[in-house]
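Removed from the display is one protein chain of the complex; every other protein chain stays in position.
Naming follows writing order (A, B and C), and every chain is counted from residue 1.
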Amino acid sequence: MTAYRVYSKEEWTSAVKALESHYQVFVPVKDGDFHLFGLLSEGKRPDFDFQNTHLSPKSIVYPQSERMFEYSLDGEDPDAHMLKEAPKDFSPRAIVGIRPCDALAFQRVRVNFDTPRYRDPWWVSRFESTTFVGLGCNAPEATCFCTSVGGGPFSEAGLDVLLYDLGDRFLAKVLTSKGDGLLKKALGGMEADGTLVRQAESLALKVTEAMPAVVPVDGLKDKSVLELFEAPFWEDVAFGCINCGTCTYLCPTCWCFDIQDEVLGKSGDRIRNWDSCMFPLFTLHGSGHNPRGGKVARVRQRFMHKLKYYLDKYNEGVQCSGCGRCVRSCPANIDIRQVAELMNSL
Amino acid sequence: MLLKNLLEHIGLEPGRLHFSWISSAEAAKFVEVANEVNQVVEELGPARFLVKRKARVA
Amino acid sequence: MSKRARMTLDNPYLPYPVRIEQIVTETEDGNLKTFRLVFLNPEHEEKFRYMPGQFAELSIAGKGEIPIGIASSPTERGFLSFTVNRVGVVTAHLHNMKEGDVMGVRGPLGNCYPWDEMEAKNVVIIGGGFAFTTLRSSLVYLLDPQNRSRFKDVIVVYGARSPGMLLYRDELWQWEKRDDLQMHVTVDATDDPDWKHHTGFVPTIVKKVVPSSDSSVALVCGPPVMIRNTQPVLEDLGFPPERVFLSLEMRMKCGIGMCGRCNIGDQYVCKDGPVFSLAQLKEMPPEY
Partner (left out) sequence: MLHYTEKIREIAGRLLKQGVVDVFIGYRKGSVPMMNNPLLIRDPGSTDLLYWDSNCALNLCNYLTGRKDRIGIVATGCVSRNIVTHIVENQISRSQLYVVGIPCTGMISHRAVIRAVGGREIIEFEEQGERFLVRGRDFEEIFEKNDFLQSNCAVCRYPNPVLYDEMLGERVPGYEGDDVYRDVEKVEQMSSEDRRGFFSRMISRCIRCYACRDACPLCYCPTCFVDESRPQWVGKSIDPVDTMTFHLLRAFHCAGRCTDCGACERACPMGIPVRQFTKKLNKDVQELFSWEAGLGLEQRPPLDVYRQDDYDGFIR
């Protein structure tokens, strides 16, 4: 029987505080004009009155820059030129207040890093050491479209606990043993009675029904990849694009990365950085040939990957969780919802 | 001049960046400028700003 | 130990340390050298079981990695060899390294040529320029006494711009003498009067020397222009797209299908390739 606990807003704040002795706790904090996830231990004050964080929580599991290996280049050193894994801290962490679209995003990204043939040690270790406490959306934004891509304002995919904001109280729905373990360490709160649970469920139903699936992606699976690729609209979609990395770096489902060596004197690091299909360097061959040398090819790649290639390859839905960050932050206002419509109606 | 102003505007301590015009015939001036730069920089102590150490990454 | 548990032990980004045992300059312009590498740790060599057509990431601490086809054949025990063209930061550094230097190898990566499909068939190997590496691996593998009988006729057409640009020259001349193989070496042009091999582009030689396509498989690897002009010749000979295999090149970083850059459509060249049949390629967006 699903366990529910109810917390007054103050109880929840102290409950989250209590988690600090067990987890690195990440909470949404106000930071200038927008909200970002911040570490509670750095004295940041949680603020759960927010739409969504400006940057996605992806960097908590998948940092933008990360040292993979260290090595010595000193001739005398017997291990010179041999790479050693950099020390890492995979101690338990908790993301409290993650929106369902961002939790869904982690599920969609996992198929890339955790495969039968290869496992990315850093992504998987951090992901598995993280407990996700989601906060349902009472007032989704006009640019949110999670219900169109397999998610929802109260979707439970990828979450260990789901919180319902009932105004003066939070109702916590335990979804996994990991979530149960977290709430046990959080202290406080009481068992929730049936009326509260029904109130929460009707809230969830009301908000979800107010978010019809407006972005059409249902027809994409059967579309021919070559027809989509040769579609006439790419030129117009891509014109405004300035090929910056904003959409890919804000996107919770983008995972592309680059590997770079950096040397300082007699030692060096092999570092992984986020990368973007928007950058020309991404596919530039040593010979100078670049299969995606032009802007139109790169913009097409971004949307074809998210709305067709990923869909065909992994059969997990589209590589988009409908968070709307790229729609809100693209300086040239290139809107994935419009591109999805163009592709779906081809 | 633009580079010096910009660097110092964003926080490079004055005295870190020197410009001088010394022809190959002006040996004395070269010695004088070299000593002066050395003395000013030593007073400023080791440079911290814009000096790349081990990458500060996760 | 379950496969998954074993996986967690191996970090797919961690190269095996190797030592450069031998460096051979292949071409007269010095831009192509073959490096013979030996594992420092026999356990790593045991893990590194590969098939011709696969590649590996050569790793140089302080410079980075490069994806290079494995030129040695699995039948050649005790070492791996790679022929590297001097093109960028890592390759330039590699070209300045000496025998005895330590570096790293990560792999084997990608798929290989379709050996089971080639069983009991004629094999036509068509290579151009410095892309003859994995084809050399395939040829040596094919000619190994244990394997030769599994395949029928073997025809090889290998071309380069000029005699000085041919790879593995001494081996080429030995292969020409064998009777269980038709070896055709060509150059685009030469003013060397006693050049007694073919002269002309690879596609024209293929038209001349490849008799037919029945129960034959073609392996093609070379610069885009050679591939583009060889395809119609093979089609005219009756090769169905399912029995023509190409090995593609792409910019790569991870080599294990995770960093997202080497895709053609939903296929990652590093993990789902680098070998694709022409039939597959016809279904994939023309973006390579």
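Here, a contact is a pair of C-beta atoms (placed from the backbone, for glycine too) under 8 Å apart; a residue touches a chain by one contact, two chains touch by 3 or more.
Because the structure is a prediction, the values reported are computed rather than measured.
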* Structure fact -> Absent chain's touching partners (shown only) are A, B, C
* So which of A:Thr143, A:Thr176 or A:Asn344 would be touching the chain we can't see? -> A:Thr143
* Residue of A:Thr13, A:Ser129, A:Gln199 or A:Asn273 touching the missing chain in the full complex -> A:Asn273
* Would you write out the residues of subunit B that touch the absent chain, in ascending order? => 1-14, 18-21, 33, 49-53, 55-57
* Structure fact -> Where subunit C meets the left-out chain, the residues are 88-89
* Write the list of subunit A residues that the hidden chain touches. => 32-34, 51, 54-55, 64-65, 139, 141-143, 236, 239-240, 242-246, 248-250, 258, 260, 262, 271, 273, 276, 279-281, 327-335, 337-338
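The rule is short, and it goes like this: only the chains that are shown with their structure count from here on.
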* Structure fact -> Taking each chain's mean CA coordinate, subunit A and subunit C are separated, in whole Å, by 39
* Structure fact -> Multi-chain touching residues of subunit A, meaning two or more other chains, are none
* Structure fact -> subunit B residues touching 2+ other chains are none
* Structure fact -> subunit C residues touching subunit A in their complex are 3, 7-8, 11-15, 17, 59-66, 85, 87-88, 91, 101-104, 224, 249-251, 253-254, 256-266, 271, 283-285, 287-288
* Asked: Inside the complex, what are the residues of subunit B that reach subunit A?
  -> 52-55, 57-58
* To do: Could you please specify the touching residues of subunit A with respect to subunit C in the complex?
  => 68-69, 71, 73, 80-83, 85, 112-113, 115-121, 225-226, 229, 255-261, 263, 268, 270, 275, 277, 282-287, 289, 291-292, 297, 301, 304-305, 308-310, 312-313
